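Complex shown without one protein chain; remaining protein chains in place.
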Amino acid sequence: MWLTQPFNERSTQLFLGVLLAAMTLVTLLHLVVPAGHPLHVNAYTVNLFGKYLSYALLAVAVDLVWGYLGILSLGHGAFFALGGYAMGMYLMRQIGDRGVYGHPELPDFMVFLNWESLPWYWQGFDMAWFAFIMVLLAPGALALVFGFLAFRSRVTGVYLSIITQALTFALMLAFFRNEMGFGGNNGLTDFRDILGYNLRSDATRLGLFLATGVALAVGYVVCRAIVGSKLGRVCVATRDAEARTRFIGYRVERFQLFVFVVSAMLAGLAGALYVPQVGIINPSEFSPIFSIEIVLWVALGGRATLYGAVIGAILVNYAKTVFTGVMPDAWLFALGAMFVLVTVFLPKGVAGLLAYRFKRRRNDADAQEVTP
Amino acid sequence: MSLIKSLSQRDRVFDFMAPAESPVDVRHGPILYMEDVTVSFDGFKAINDLSLTVDDGELRCIIGPNGAGKTTMMDIITGKTRPDQGQVWFGTRHNLLTMNEPEIATLGIGRKFQKPTVFEALSVFENLELAMTADKRVLPTLFARLDGPARERIDEVLEMTGLAEQRRRPAGVLSHGQKQWLEIGMLLMQRPRLLLVDEPVAGMTEQEMERTAELLTGLAGKQSVVVVEHDMGFVRSIARKVTVLHQGSVLAEGSMDEVQNDPRVIEVYLGESEEAA
């Protein structure tokens, strides 16, 4: 079958192996090693790792379009945030009458704004299955409409980057408005439980971490399968010579649209897993800076490798955690410097360095991973 | 009389019922028909009232000084550029002006660019695989698998273009001449009814040029070929009929000898020759 194809690849086997090992290790260190022991991983750290993994999934989604399709999306944060909001709406509805105002149906911020009833687009989010579908559908639909218009008129390259940035910027402004019904500035927060499990309990946190790991694995395999298919090769062809690809009979815009929508859905999934772990979703996730930062993760890890995106996301975010803890002022300097240094000195990222070390063992068959 | 016939023909065979293999209707005329085509960029007329017909199975060479509109003409035929006015028909049934590049390509017009463009990050084999005639919609492409006959065809073309040993290498590392061959190979994989070949022998050795001439003349008959070329020696070696473009329209047409003795052609080329040299 098409989806099992990636399991034959060594790089996928290695990636899944490492991921599984890491997840097992964290679980064991959390559950088996007693608290107080230096090797014990506390719930906070598990939660942090879970956040990293959702970022990693987001980075994989960006790498799919940037690495293989050559579309530098500066608006993937929007898809991530939309997925997050869909999940946030479900979690809001789960609060029920336990809010500050104790209204049985309306979230606190709506009561505060003197709203009478739930807006139509909040209907159905009390049901988990509906919310989880919307997690994929909402970003997918946005990507479909936006991508359809953009690719049909052959907006590519820098232009596309700029208008994706404008898209997420416009959405940020929109979500900041109270009238939108998404909590305005404060966003959605004060969640209590998910599928009946208390979000503040250690067990739920571990569960979310593991679920994110599984989602990352699935997302990775799906992307790998796409990339390894003939469609993946059409993508690479489009990236390197779009006009030529048209002249041999491929409707390039449809391929771009397909991959863009898949990527947006994965980003939405990542957002949905992110929100219950950090306990809040607000319009800052739409900010253009966040979207560009995602691209940095991919660039640092190594474009067009997928596993590089995962490495990059975890490295940068780990660095962020460390830096903002020790010297918060220096973080933006470090981030800015990373942008410059990676693009100038490390165009193939960390994965490129790794690949260089194993170059002798590789044969020409892996040629498709060569970036121009 | 023929008009009535074609009308009755249309009644009987709807477009969507036409055989997929050869949708081009050439029974009633040339395979390519251009009439009064004009294109201007910012007031400059790159193509000016150009009319041109290419018969089925013909090998046509198009020559002309720089800026005569040769490449723009190819852009129009392949759907990259839309003319301001005029008509372009493929066979008698397909109005090319209403179609986009992939549709035109699927219809059976293949193009080789002036500068060889191959997919550099993909291997030679994959380049040919992508070019091969197949269902080129999104989902079929996602689930596509190479079957035996397809592999054989690719191998066949690899042999024909002398790239068999390079099959696993990325196209980006090929030499300039090898890229030219790969691009021709990709054209062959498409099995087009009409090949548009822009300067095929630029950067080739004498030997490679001979092989290219052989290949192109071999194709003619089964397929129609339009060659744009600067190299007069090469044109002479393959041409049966030559069209001279000048300032966006046809200056002369005929056999190589006729064209070379045409006083207007001589004037254009002599006038330009000092500059060209």
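Here the chain labels run A and B in written order, and each chain numbers its own residues starting at 1.
Just so it is clear, contacts are C-beta pairs under 8 Å (C-beta built on N, C-alpha and C of every residue); 3 or more make two chains touch, one makes a residue touch a chain.
Here, contacts and distances are computed from a predicted model.
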{"item": "Protein that the absent chain corresponds to, by UniProt name, given \"YhcN/YlaJ family sporulation lipoprotein\", \"Phosphonate C-P lyase system protein PhnH\", \"Menaquinol:cytochrome c reductase iron-sulfur subunit\" or \"Urea ABC transporter permease subunit UrtB\"", "value": "\"Urea ABC transporter permease subunit UrtB\""}
{"item": "Listed residues A:20, A:33, A:166 or A:203, member touching the removed chain", "value": "A:166"}
{"item": "Selected from A:149, A:195, A:322 or A:353 as touching the chain missing from the view", "value": "A:149"}
{"item": "Omitted-chain contact residue, chosen from A:134, A:237 or A:338", "value": "A:338"}
{"item": "Residues of subunit A (touch criterion as defined above) contacting the omitted chain", "value": "72, 146, 149-150, 152-155, 157-159, 161-163, 165-167, 169-170, 173-174, 176-177, 288, 292, 295-296, 299, 329, 332-333, 335-340, 342-344, 347"}
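By our rule, only the chains that are shown with their structure count from here on.
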{"item": "Chain centre separation (subunit A, subunit B; CA means) in Å", "value": "44"}
{"item": "Subunit B residues touching subunit A - in the complex, by the definition given at the top", "value": "78, 80, 100-102, 105-106, 110-111, 113, 117-123, 126, 129-131, 133, 136-138, 141-144, 168-170, 172, 186, 190"}
{"item": "Subunit A residues within the subunit B interface of the complex", "value": "2, 226, 229-231, 233-234, 236-237, 239-241, 243-252, 254-255, 258, 364-365, 367-368, 370-372"}
